[in-house]
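All protein chains but one are shown at their positions in the complex.
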Amino acid sequence: MTGPSENPADLDRSNPEAEIGARAEAYRNWGRWGEDDVLGTLNLIDPAHRVAAAGLVQEGRVISLAQSFDTNGPQKGWRRRTNPVHTMTDTGTDAERANQGFPHGIGGADDVISMPLQCSTQWDGLGHIFDHGFAWNGRRAGDVVTSEGDLVTGIEHAASVIVSRGVLLDVGRHLQPETGELADGYAITAADLEACAAAEGVTIGRGDIVLVRTGQLARTRRDGWGDYAGGPAPGLSLTTAGWLHRTEIAAIATDTWGFEVRPNEFDAPAFQPLHQVVIPNMGLTIGEMWDLDELAEACASSGRYEFLLSAAPLPITGAVGSPINPVAVL
Amino acid sequence: MTGPSENPADLDRSNPEAEIGARAEAYRNWGRWGEDDVLGTLNLIDPAHRVAAAGLVQEGRVISLAQSFDTNGPQKGWRRRTNPVHTMTDTGTDAERANQGFPHGIGGADDVISMPLQCSTQWDGLGHIFDHGFAWNGRRAGDVVTSEGDLVTGIEHAASVIVSRGVLLDVGRHLQPETGELADGYAITAADLEACAAAEGVTIGRGDIVLVRTGQLARTRRDGWGDYAGGPAPGLSLTTAGWLHRTEIAAIATDTWGFEVRPNEFDAPAFQPLHQVVIPNMGLTIGEMWDLDELAEACASSGRYEFLLSAAPLPITGAVGSPINPVAVL
Amino acid sequence: MTGPSENPADLDRSNPEAEIGARAEAYRNWGRWGEDDVLGTLNLIDPAHRVAAAGLVQEGRVISLAQSFDTNGPQKGWRRRTNPVHTMTDTGTDAERANQGFPHGIGGADDVISMPLQCSTQWDGLGHIFDHGFAWNGRRAGDVVTSEGDLVTGIEHAASVIVSRGVLLDVGRHLQPETGELADGYAITAADLEACAAAEGVTIGRGDIVLVRTGQLARTRRDGWGDYAGGPAPGLSLTTAGWLHRTEIAAIATDTWGFEVRPNEFDAPAFQPLHQVVIPNMGLTIGEMWDLDELAEACASSGRYEFLLSAAPLPITGAVGSPINPVAVL
Partner (left out) sequence: MTGPSENPADLDRSNPEAEIGARAEAYRNWGRWGEDDVLGTLNLIDPAHRVAAAGLVQEGRVISLAQSFDTNGPQKGWRRRTNPVHTMTDTGTDAERANQGFPHGIGGADDVISMPLQCSTQWDGLGHIFDHGFAWNGRRAGDVVTSEGDLVTGIEHAASVIVSRGVLLDVGRHLQPETGELADGYAITAADLEACAAAEGVTIGRGDIVLVRTGQLARTRRDGWGDYAGGPAPGLSLTTAGWLHRTEIAAIATDTWGFEVRPNEFDAPAFQPLHQVVIPNMGLTIGEMWDLDELAEACASSGRYEFLLSAAPLPITGAVGSPINPVAVL
């Protein structure tokens, strides 16, 4: 294997720009699916793969992989990311008191939500991250995402796409069999991912959606949110970029706020370097803040780590992300 | 068949209260799944039905059944229902101008949405409608939905449930083969539903999710929104309540704003009488504003009107509905 | 003076209900301004008082008494009260890049805000608090404030009223000349208010708007928000209810989150007992989270503690409060 090292020890921790740049160049998919492409690696899901994935449904059990969309969530205001604010425009109390003005005893309740699209379980769209002013497929960032939204690669383009084989890599349980939880700051390597897959008896391949469980959410559930939104976390090392590329997976998601290891693997100021490589350059769709704990229990029980995954985003015009309720069908 | 008439001509158009009351009593499912139940007819989906539904996946094609979540939508402010307002908290234009304060050339875009949960493609939760101050399963409305939200039957309880066999009843095409569109005000009867299913070669049964296409959305797409949100529309007759009950379907959805025919079938003031029967009394989950047109084309081409349907709501704590992107997997 | 004691030591700390009830009864203004009244003590401002107040303008100096409306505010989510979320729908960055689609070089910036009406400097409307299910003037709470808003006493009714003589009672400086700050939990008494006024050389009277500075905001500015929103604070004792009534003031405001002392003066569970007395029973308009520090400096310098106060609420239909920018004109 040539190309950038996949060993975190080889990273020049003083030079994030160079380490990011080398991987951006090595794994850049610009033009791979045509110059008008708006889907990136989601193109790698082909219909036959979906038919095979449907064949994995044996129990008829559905497991939601979403966290709650709740006022009592982890957001603390960073970059104006708040927790959802859900308010009622009509209530049962009013209906019971018969003050709604409706005939024949009917009453109603309606509601409204205000929330960042990145506040809870979500897909990052391809317009979510830029590299030196460039967006996915080599477009100028300002040609893609203005105040009007993502004019080119909005999440609505993925409305009919994201159903495929899902594979759980329970790295938390693999590396820490007793607790099932990786320590904050642990950088998951390509070797870790390979070893976990081997231990689970699965092979990751083209069009798969890979779910990496670190166990951090389980810890948070026990200890409180703390700095779940943006603080230290286990997650993928920048050095997994090559693995993410050569496996030809369609998408990846984790049970953490930000998918990659935090703090990031540099001494110099750095922020989400793996995002910078894989979203604008590779065109990879990333899921964050998924709840993989019930699924992990189910997979551990059955010994089967693959399933049908259905995770269509809301087609919000021009959005750079979408709240989702992904479901694994076992 | 005993019980209330299933012929719209038999309705006493001067007395909605009596017509609603008779059907509420006849088809009430309170207590059927225990006094703590929060799912209603969604209980009718059993795992084996899901396994069978997965077996319907032959092409590996995914069709989104969601309308856009877009500022240019049909809402006009009735009961404070607006179209979604999607705003950016970070943009590509800013990233390209490098004014975001991030290191090593990374830039980002984030966004926020504010919307009624009933503004576009949605599930109505069980707390959405009340009958004389009572909610699903016989609870007092004010014990269920306060200003805090739905404290009992919030949509989050359905997060891991709504994957089943979907069946499209393209009543628009069945009754109007040339246009595929029913006229506004046309009340679809139980006989229409039966005849459509027979013509399509499908049998509706326990645990199915039935999608009724009227063609109104296709007309709206051509002519503009007009009064799509709340105005005249084709839809189910109040007299279909018995059919909805005895088929033991899990859920139903239409391509219209309000599922039932508008204007409602009474001369006296009336408002959504079928909702009043089926949500609080029967416990039926209803989908509205679905886009069934591409699916209808696909079904007409293949002659197959059944598929795997995946339509999990967002688990918004205490919500009485949820925006969704339902997908049919063919 | 008969009636409930104005000495906090006399309070039965085990029985908030009795202590509140005695004062509610003693100071209830129901019917005083007619059965249709929607203004309460704001009726006490008469035109001549405003003319006299305008005569107090000697320097032509305007001092804003508002805190910022800012994402970095004190709210932490209690009762879904968040800090304001301000987002841009058009930006200068976009305008400079000329991607807004406007002719002849014009560009624009627009913005949106989402906020609780109680998030920062505000007036509490008369529909904000209820006493045993009753609202101001003896109306049933459910006849006044439904999910539709305050149908009777909405803040819009006060749109043309709240300009009067303002008087600053800098109790913080009066009682703590060195620091100017009262300790959290300090209950300001009627005697304190009288002594402070006397020391300042002002007489409080009919139609005045009294601003009580505790100094807590100055402390918060120095030490960080901490529990400013809802935590311990200096503030008015329940026993000031008689003073608030007999002085015939039109309104009162403080530099704290909640106007009255926190924790409240009971051993039994209690919550904002003075609100319960003065809003629904007395009809008093209360301002909270005002910034009185610059005004206090000015008054201390000039020795004049009275001024023209202009503090009109936004006429938000049906609101039970309003964000405001009150100004003192000296």
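Lettered A, B and C in written order, each chain numbered from 1.
Here is the rule we use: contacts are C-beta pairs under 8 Å (C-beta built on N, C-alpha and C of every residue); 3 or more make two chains touch, one makes a residue touch a chain.
What you see is a predicted model; the values in this text were computed from it and never measured.
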Residue of A:89, A:160, A:256 or A:272 touching the missing chain in the full complex: A:89
Touch with the omitted chain, as defined above, among B:37, B:94, B:192 or B:260: B:94
Omitted-chain contact residue, chosen from A:20, A:66, A:112 or A:329: A:112
Hidden-chain contact residue, picked from the options C:47, C:177, C:224 or C:303: C:47
Contact partner of the left-out chain, one of C:11, C:270, C:284 or C:299: C:270
Contact set of chain B toward the excluded chain (per top definition): 71-72, 77, 80, 82-83, 85-91, 93-94, 97, 99, 114, 142-143, 146-147
Hidden partner chain, residues of chain C it touches: 16-17, 20, 46-51, 54-55, 57-64, 66-71, 79-81, 84, 86-93, 95-98, 102-118, 127-133, 135, 140-150, 156, 159-163, 268-273, 275-276, 308, 310, 312-321, 323-327, 329
Touching residues (missing chain, whole complex) on chain A: 85, 87-89, 91, 93-94, 96-97, 99, 112, 114, 147
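Assume only the chains that are shown with their structure count from here on.
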Type of chain A:chain C copy interface by residue overlap (half), same or different: same
Chain A-chain B separation of Cα centroids, rounded to whole Å: 28
Rounded Å distance between chain A and chain C, as computed from the means of their C-alpha atoms: 45
Residues of chain A engaged with two or more neighbouring chains: 71, 80, 86-91, 93, 97, 114, 142-143, 146-147
